[in-house]
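Only a single protein chain was left out; the remaining protein chains are all shown in position.
Coming up: subunit A.
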Amino acid sequence: MSGGPPVVIGHPRPSATGPLRDVLGRLGVRRLTVVDGDGLAQAVADATAGSPQLLLLHAGLPGFGPDLLAGLREMAQLRDVPILVLGRFASGFHRAELMRAGATDLLARPLTLAELSARLSVYLERRRLDRSLQEVIRSLHSYHHGAMQRMALARQMQLGLLPDAAACRSLEGRYGIAMDSHFESSSELGGDLWGARPLDDRRFALFLCDFTGHGVAAALNTFRLHALLARTGLPADDPAETLRTLNGLLVGLLPEAQFAAMIYAVVDVSADRLVYATAGAPKPLVRHRDGRLEVGPSCGLPLGLAGEARYRNHCLDFPPGSTLLLFSDALYEARGWDGGMFGYGGVTDLVQGLGDDELERPLGCMLDRYFATVPRLLADDLTVLWISRSVRPRSGPD
C-alpha cells in the first residue's frame, strides 16, 4: 500500500498513541499526524494539502464535543472524510448527538486492538475505493469533455463539406431555382453527403450520397468521397459515367461490407429536364406544378462493391414550377411512434399534402409534419434536398 494522504489522530496524550499507530501501520498507513487537541483544526489544515484519509479523535481531547465535530465538518477538506471517535460514551443521547454533529462512527471502549483494526480497515478501504472512484469519474469527465470537443470540431469540418449559403444563393440566382436542404446526423457525425456545382450556364450537377452505417466510420468515408469528387477529370456532366468512375475509385478503398448509395443528377434548365443515375439510392421525386407527383426509377449497385458495375442514365421532365426532392433512405425507413415504417408512400403522401400556402418554406413544413409522426432521435442519418424551379425568368445569362 502506498502512503497516500495522512491519517490524523487527535489525542489528549500523543505519547500514548503507540498502539494506535501500530494498528494503522499494519493496515498500510504510512503517513500519520498526531495532534493533542489544541488547534486541531489548524493542525488538520497544516498537515494535509488535500483531505486526510481519516480523522481519528479521542473523546478525551480538550474541548471535544458536538460543537468541535460540527466545526470540523464545516471545513471543506473534511466534508467527506470519515471522522471516527474513540472513547466511552455515557448515553444513547450523547452518542446520537455526536453522530448528528458529524461523527462517522463511534468506536466505544473497551475495544481490543483486533476489533479496532477491523473497524479502521473498513473505513480506510472505503476511503481508498471512494478516492479511486472519484479519480475514475474525473478521468472519464476529462475524456468525455475532450471527446466532445474533438467531435464538435469534426462535425464543423463535416458541415464544411456541404455547400454553404453563398454557394446555394449563387446557384439559385444563376439557374432560377430555389434550394433548401436538411442534414441531420443520427449521432455527432454522419455518413451522408450532398453537393451541387455549376457545369455551365444552363446545367448544374447535384448529388446525394449515403454511406453504410453512421457515426465516425461512415463520416470518414464522406471525406473520402468529397476528396474524390474534387478531382478534375470526372465526367461530371454524365451521371452514369460519373458514378462508374467514382465506383472504380471506391472499390478497394472501402472496407468489406461498406459501400455508398448515391444519386448524381444533372439539371438542364434550358431543356427543362433532369438526367440522373443512381447507385442503390432512393427513387427521386418530382412534384409538378399541377400537384402531380412523378417517381423516377432507381437501379444500380451501390458504389464500392464491384469494380465492373455499370450505371444507367434516366431522364425526368423538370419544367419551371416543378420541384425535385432527393433524400436518403432514413426518410422512409424511419419508424413512427406506432413502430411502423414511414415508408416511401408516406413520403409521397407528405409531399402531395403540402398546400400552395406552404410553399414559402415547403421543406420546413414537410419536415414539421414528418417529425410529428416520427420520433426525433433517428436511427440513421437524414438528408433531404428540395430544389424548385422558379416560374420567373432567370437573372443569370442563358
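Here is the rule we use: a residue touches a chain if its C-beta (ideal position, glycine included) is under 8 Å from a C-beta of that chain, and two chains touch if they have at least 3 such contacts; residues count from 1.
Here is the rule we use: contacts and distances are computed from a predicted model.
**Q** For the chain that's not shown, choose its UniProt protein name out of "Anti-sigma factor antagonist", "ABC transporter ATP-binding protein", "Electron transfer flavoprotein subunit beta" or "Putative thiamine transport system permease protein".
**A** Hidden chain identified via UniProt as "Anti-sigma factor antagonist".
**Q** Who touches the missing chain here, A:298, A:373 or A:390?
**A** A:298
**Q** Among A:37, A:280 or A:346, which one is in touch with the chain left out?
**A** The one listed residue touching the chain not shown is A:280.
**Q** So one chain is hidden, and I want to know which residue out of A:36, A:172, A:210 or A:268 touches that hidden chain in the complete assembly.
**A** Going through A:36, A:172, A:210 or A:268 one by one, A:210 is the residue touching the chain not shown.
**Q** Go through subunit A and note every residue touching the omitted chain.
**A** The missing chain touches subunit A at positions 210, 212-213, 256-259, 261, 278, 280-283, 298-302, 305-306, 309, 329, 333, 341, 343-344, 380.
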